[in-house]
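Excluded from the complex is one protein chain; the other protein chains are retained at their positions.
Order of writing sets the labels: A, B and C. Residues in every chain begin at 1.
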Amino acid sequence: MKAVIINFKAYGEGSGEKAVSLSKAVEEVSKKVDFYMAVCPPFVDLSDVIRNVEIDVFAQHADAVGYGSHTARITPEMLKEKGVKGSLINHSERRLRLADIEFLVSKFGELELTSVVCTNNVATTKAAASLKPDYVAIEPPELIGSGIPVSKAEPEIVENSVRAAKDINPDVKVLCGAGITTYEDVVSAIDLGADGVLLASGVVKAEDQKRALEELVGLR
Amino acid sequence: MKAVIINFKAYGEGSGEKAVSLSKAVEEVSKKVDFYMAVCPPFVDLSDVIRNVEIDVFAQHADAVGYGSHTARITPEMLKEKGVKGSLINHSERRLRLADIEFLVSKFGELELTSVVCTNNVATTKAAASLKPDYVAIEPPELIGSGIPVSKAEPEIVENSVRAAKDINPDVKVLCGAGITTYEDVVSAIDLGADGVLLASGVVKAEDQKRALEELVGLR
Amino acid sequence: MKAVIINFKAYGEGSGEKAVSLSKAVEEVSKKVDFYMAVCPPFVDLSDVIRNVEIDVFAQHADAVGYGSHTARITPEMLKEKGVKGSLINHSERRLRLADIEFLVSKFGELELTSVVCTNNVATTKAAASLKPDYVAIEPPELIGSGIPVSKAEPEIVENSVRAAKDINPDVKVLCGAGITTYEDVVSAIDLGADGVLLASGVVKAEDQKRALEELVGLR
Partner (left out) sequence: MKAVIINFKAYGEGSGEKAVSLSKAVEEVSKKVDFYMAVCPPFVDLSDVIRNVEIDVFAQHADAVGYGSHTARITPEMLKEKGVKGSLINHSERRLRLADIEFLVSKFGELELTSVVCTNNVATTKAAASLKPDYVAIEPPELIGSGIPVSKAEPEIVENSVRAAKDINPDVKVLCGAGITTYEDVVSAIDLGADGVLLASGVVKAEDQKRALEELVGLR
């Protein structure tokens, strides 16, 4: 099943009560389609979202430390106890050091959390895939928030990333992660070999979030 | 009323279900004494703690951004909506840039959130106090986690910090924040002019947290 | 004597051989005017610039550590040994933590290096001035690189910063640091109470650097 993962970032439209209502909308839509749909609300909303929906809930980030004297850090173990399914790692707005990405992917494996490592081009996708995460999500920086889907602006980045990733690690899944706003974008990403999409503003900042979701998955 | 604020850090003993149970213990103790007592659980536990206790709940940190495209960041507005009372700012394990401390203190003022700016010596306490936060909390780095109370090892740091802070800003409250573990430590901090204490491992890592709390506030 | 300090940043036009030739141009101009003029080339060019000019040479940054196991860090002691006069600290493109600013200002005092702490508004200027650096340089972020001089766009920031800084520390000198490109800008900054200016692109990126320098100091 192809994946549609929605990152709420720190948008006001995806925080607090709106994190819960948007997650409910995603859940509702997910029941009508053949996509695996999941949400990534802010840390402070994880608990409230998890109590209110049954779809998988991801964190937007985890810190590369264990329990301990680390004020304000969120450890993989905390996320596991909270009931999240996994987390984005190395998002373009929260880039991590290579050693920390490796620590997190490895720790997530132990804890049975799903790791989604974000990357910015073919070379970093290959490097990330070699760490054996569950997913890599390609987000070319020049396309983020541009409304231009990576699958159209640079289809060869998607194709080459999918190939490079699967050459190194046939089990890794590849998400296409920039500029996705329409069902057509989703379909073309999948046609290029992607196992799904990671998106944010296209849904969260939409005037009508529910409608944007339905359009995205081909219900309209 | 003198303040006792407890930072749960990323300790396993103050995370998840234990964040809630420890907060309940603090609440119970607070009813028997003449201290203002508050807790600082991890971001992911704020919501669950707030639903379970009536004492004030603080975050351990806030990011110096507003709502927007900031994956994994926690804005002051998010904290406000969640119902927290305020936050630590610039904790020694999460030091911030001067411009960001200023942004946060100023934004907290607008949102009526309580700001507790951590500092490491007399000079930085003075600089922090000039930004007009509600509290400054002095934690000399060499004493953190040492079990040696700042009020004993370096009483002049407390005295001079209190004086420097209040010279610049008579309204600011000063917390003593390193090595506090006993009631005697709390009393000597107050005798040196402090408006309270900020502590962590002394309670959170104690074998018997409830007992450690009671000792701390003079109930044993 | 009013100061004109020129930050070469990482501009190609102020690096390598051009760091030396631009520094020579500044030296030449400085002989004809009644300004204290100094340059801030990249770390790797400090040595070559110092061997070639007699004007004061500043670093663009120093790291808040002493000699030791700190790969790629540049300590205040290294700068001192190299013969620099001082350094920018906390430039808007290299913001530092409050504790690190304090460490550097204090260490610079011991080593008799001149400290120029950059700030972004009245409140941070006041906080920085309380640390007793030699200079504070105000650069409102919205004006950096804008070509709009802070002394015109927001004259009250300059006036209030000068007042706030000197209230806390009468000995501190205040530089005006954003958007300065003409002699008129320099004069109006000084009229508002500034002890000089800190500038970068206006000279370094000018088509004719020498001419831009001469205009800046009123020689044309």
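List of remarks:
Here, a residue touches a chain if its C-beta (ideal position, glycine included) is under 8 Å from a C-beta of that chain, and two chains touch if they have at least 3 such contacts.
None of the values given here were measured: they were computed from a predicted structure.
All shown chains touched by the missing chain in the whole complex, by label: A, C. When the full complex is taken into account, the listed residue touching the unshown chain is A:Lys126, out of A:Lys18, A:Lys107, A:Lys126 or A:Lys173. Residue A:Glu102 is the one among A:Glu77, A:Glu102 or A:Glu154 that touches the chain missing from this view. Which of A:Leu111, A:Ile168 or A:Ile190 touches the hidden chain is settled by the complete complex: it is A:Ile168.
Which of C:Lys32, C:His70 or C:Arg220 touches the hidden chain is settled by the complete complex: it is C:His70. If you put the missing chain back, the residues of chain A touching it would be 90, 92, 95-102, 106, 119-121, 123-124, 126-128, 130-132, 168. One chain of the complex is left out; on chain C, the residues touching it are 7, 9-12, 15-17, 42-48, 59-61, 63, 65, 67-75, 77-79, 81-82, 88, 91-94, 145, 200-201.
As a convention for this text, only the chains that are shown with their structure count from here on.
In terms of which chains touch, the assembly is arranged as an unbranched chain of neighbours. Averaged Cα coordinates give chain B a centre that lies 36 Å from the centre of chain C. Centres computed as Cα averages put chain A at a distance of 34 Å from chain B. Centre-to-centre separation of chain A and chain C, using mean CA positions: 43 Å. The residues of chain A never reach two or more other chains; the list is empty.
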